[in-house]
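Omission of a single protein chain aside, the complex is shown with its protein chains in their original locations.
We call the chains A, B and C, going by the order they appear; numbering starts again at 1 in every chain.
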Amino acid sequence: MTAEAMSRKFNIDTVANAEATPGQDLPWAALGLTESEYRRIGEILGRRPTGAELAMYSVMWSEHCSYKSSKVHLRQFGDKVTDAMKEHLLVGIGENAGVVDIGDGWAVTFKVESHNHPSFVEPYQGAATGVGGIVRDIISMGARPVAVMDPLRFGAIDHPDTARLVHGIVAGIGGYGNSLGLPNIGGEVVFDAVYQGNPLVNALAVGVLRHEDIRLANASGTGNRVVLFGARTGGDGIGGASVLASESFDSSKPSKRPAVQVGDPFAEKVLIECCLELFKASVVEGIQDLGAAGISCATSELASNGDGGMHVELTNVLLRDPSLTPGEILMSESQERMMAVVTPENVTAFEAIMDRWAVEYSWLGEVTDTGRLIIEWDGETIVDVDPRTVAHDGPVYERPYHRPSWLDRVQADAFDAEQPTDLRAAVLELMASPNMCSKDWVTDQFDRYVQGNTALAMPDDAGVVRVDEETGLGVAISTDANGRYSYLDPYEGARLALAEAYRNVATSGAEPLAVSDCLNFGSPEDPEVMWQFAETVRGLADACQELGVPVTGGNVSLYNQTGGVAVHPTPVVGVLGVFDDVARRTPSGWREDGQAIYLLGTTKDELDGSEWANLHGHLGGRPPALDLAAEKTLAAILVNCSRDGMIDAAHDLSEGGLAAVLSEMALRFGVGARIGLDELCERDRIDAFTALFSESQGRAVVAVPRSEEVRYNDMCTARNYPTLRIGVVDTENEALDLQGYFNLPLDQLREAHQGTLPRHFG
Amino acid sequence: MPRIVVDVMPKPEILDPQGKAIAGALPRIGLTGFAAVRQGKRFELTVDGEITEQILEQARHAATTLLSNPVIEDVTRVEVIEEDAP
Amino acid sequence: MPRIVVDVMPKPEILDPQGKAIAGALPRIGLTGFAAVRQGKRFELTVDGEITEQILEQARHAATTLLSNPVIEDVTRVEVIEEDAP
Partner (left out) sequence: MTSTSIETPLIGDLQSMTGNDDGPLAAVRVGVVTFPGSLDDRDAMRAIRLAGGSAVELWHGDHDLQEVDAVIIPGGFSYGDYLRAGAISRFAPLMEQITQAATGGADALPVLGICNGFQILTEAHLLPGSMIKNEHLHFLCRDQRLRVENADTHWTGEYWAGEEVVIPLKNQDGQFVADNRTLDELEGEGRVVFRYVGGNPNGSRRNIAGISNTAGNVVGLMPHPEHAVEAGFGPDSSARGEVGLRGGTDGLGIFTSVLRKLVG
């Protein structure tokens, strides 16, 4: 490459040149920097930055990479962690992904991230590269990725643009994840007009590793070599690239820069296998994936987390587009690339593994102890910075925030529409609604079988994968968020999201252990949005502390808005739980005739923000009340039930309430039930409609074998948790029989439940 | 029947994983004469009756809206072909 | 750089699901002038240096062995193009 690079004869803006021309104008504003940020760069360097340095600072100090608006709030996740919560944490916040000890020497790492904006512009590739990016985070921890999940939010189901996004995004997630051989074990599909111009495409990946295999992103060991491998570097994702033309005073202009990134899942699959071989052979000291801010990020983070220095020759980078300028190479977000640090003794072994998998690589430079990140272009210094100032010392903003003035009005507007007279029709309407309908049309496009370890996936409460084939040790994960609850009360909304994911994991039978989150919000420059954000973080951090599950990592996505209108505050919370043996997982449907159906928890009149209210165009009032101590007890009961074989099915109550849960449990295996609501209505002083549609928290429905009923009741009594027998499984009758109200044949229910997505997108 | 051909190729600056995979395979089967490969799409639209300027216009419209994704692809040709395949 | 173009189309007797889907979608966006659509592939092989008969032969070989599957596809063209994309 060097010869070619030289023949291009860029007139490069070197450090020497920067010193000689202090007055030279640089396009800092076009690169998204503020004047004070630009001035700070000058102060740090003691001179004006070179074009390449400016490129690095501008991408690394961007909101996306530096968390400059959210940092002051996110600290709470660390501050509110107790020692007990740290017990299972091997690696906490701050690394590419957190690592959790699950016992027997095994660990898992998981993280959820957003790819919202790219997915709106180019749905297929945007979603695909979202999966690709999060999977690389997992690999860079030294783990084998074992599953993905995809919480998705779209605009109104019947808006003309929604079909384009649904088709592209679902196909993109499948196209990438399926080709990587990662089972898709769960996610969400939500339709709401607030996401019209701004769909939320979040992707979660989980990986598995042995404790001793943890790899961190640091470059230590002076003299160790730095290598870039995987795909070649192209002009992908270079935001204000054209403005960088000024860094080269050449007449040959760089060619057009692509507006979107195209993913190559095949290249990533090979990269996974090749990285795992590198880990197994212990030939890399430190490793870092290349995501946002590409080489800028990888070099500055590796260097500042290690011995502090690195020396790189940038012309060694293998290029897909030879017209890229140095600044562009540093900013490029080309996919499917990794950077590693290798001792000189291991260079040959490293190269052998690359060759076996036919992966391209280039040696860029070496680790130094100078405390400087020096990047040369054909021998001339174009970057000479303290890497910490790039990677860690970005600006931090205390953005002003205040409670929205409209919130009082909204909270005062409780849901008080007339109750439907025909409960049967109401259940059918609910189960056919865009948010409650079957998501099979989506999930059928994802491979849930590959790797052979999937014990639960859609439509169960949590995805469950086996980690150890000998012992059955495994994990469960669920992701949840309710933007409407958060809109009504962001503090409570965040706590409710955590509670639901936590409850889902426990419902499957796993012990909840750790949290990852993706906070999707509007513009932080809007004080009302900023308040929603601050409240969300406070709520989530408090709730994590109360439940004793630490946040191990996550992602913040801001500026999700079209025009002046922000999306609902949407904190997607992923909870990971552990199973000693996945064989005891609890499915979300009953099967055995005569088993007793019990409801755990109590039901209040809580319809504000509910799916039923949403279906009738109402959003106001207060979200359901949450009692985290009760959630903890409920979870303990559900896990115990699974451990002691006391239940054969369980499903937690959330959106859609009891109506949704009974429908889903019956449809899971196509087995009917007879249900009586009278006792429940009497005990909780509610009517049948409220019993069915309220979204009170802390509830679940379980199916208990006859032989276990005494033990089950004793346990609930001992823990002082309300439970009530509401019905019995009935294999004879393929219907949901709500005695005294209606009899709903499962065929009809299924048709309503399954028909919606195919009708819109088929 | 007369046909209109529409050629769509990945934009030159966009990664073309398909072309890359082929370029990697060619030398393995002993074909070493090629520096790069790009894979695009070719559509043949059959027209009932004569090809009018109006129909050609329809084809051009289809080419940029339905047959290609302007974010990642270029329409490189919209043309009437009379000849049969060789 | 000179390029060789290889066009590959689905055999007429093989149902082409993508072409069919497009043919179904065209009227929905108001384009009613087309009787049928077929979707094939177009490959552009870039050659370093001059295109000799021997390289063209390599391209023909690639076309029939790797770039197409004779059970379902026909190679409809292997040709040198000098012109740039419009």
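Convention: contacts are C-beta pairs under 8 Å (C-beta built on N, C-alpha and C of every residue); 3 or more make two chains touch, one makes a residue touch a chain.
Predicted, not measured: the structure shown is a model, and the values here were computed from it.
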- Query: Among the chains in view, which touch the chain not shown?
  - Reply: A, B, C
- Task: Write down which of A:Pro22, A:Gly46, A:Pro160 or A:Gly452 is the residue touching the left-out chain.
- Result: A:Gly452
- Message: One chain isn't shown here. Among A:Ala30, A:Val72, A:Ala156 or A:Ala171, which residue touches it?
- Response: A:Ala171
- Item | Touching residue (missing chain; options A:Arg399, A:Arg466 or A:His618) | A:Arg466
- Give the residue, chosen from C:Glu13, C:Glu53 or C:Glu82, that touches the chain omitted from the document. C:Glu13
- Message: Using the document's contact rule, name the residues of subunit C that touch the chain not shown here.
- Response: 10, 13-18, 21, 66-67, 69, 71-72
- Item | Where the unshown chain meets subunit B, residue by residue | 17-18, 21-22, 24-25, 28-29, 39
- Mind pulling the subunit A residues that touch the left-out chain? 171, 174-175, 178-181, 264-267, 269-270, 273, 356-358, 443-456, 466, 469, 582-583, 587, 591, 669-671
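The definition used in the following text is that only the chains that are shown with their structure count from here on.
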- Message: Can you work out the whole-Å distance between the CA centroids of subunit A and subunit C?
- Response: 40
- Message: Can you work out the whole-Å distance between the CA centroids of subunit A and subunit B?
- Response: 37
- Message: At least two partner chains per residue is the criterion; list those residues in subunit A.
- Response: none
- For subunit C, jot down the residues that touch at least 2 other chains. none
- Note on the structure: Per the touch rule, the subunit A residues reaching subunit B in their complex are 121-122, 125, 231, 234-236, 255-267, 320-321, 334-335, 358
- Note which residues of subunit B are touching subunit C in the complex, please. 1, 7-9, 19, 22, 25-26, 29, 31, 33-48, 54-55, 58-59, 61-62, 65-67, 74, 76-77, 85-86
- Contact residues on subunit B for subunit A in the complex? 10-17, 20-21, 24, 69, 71-72
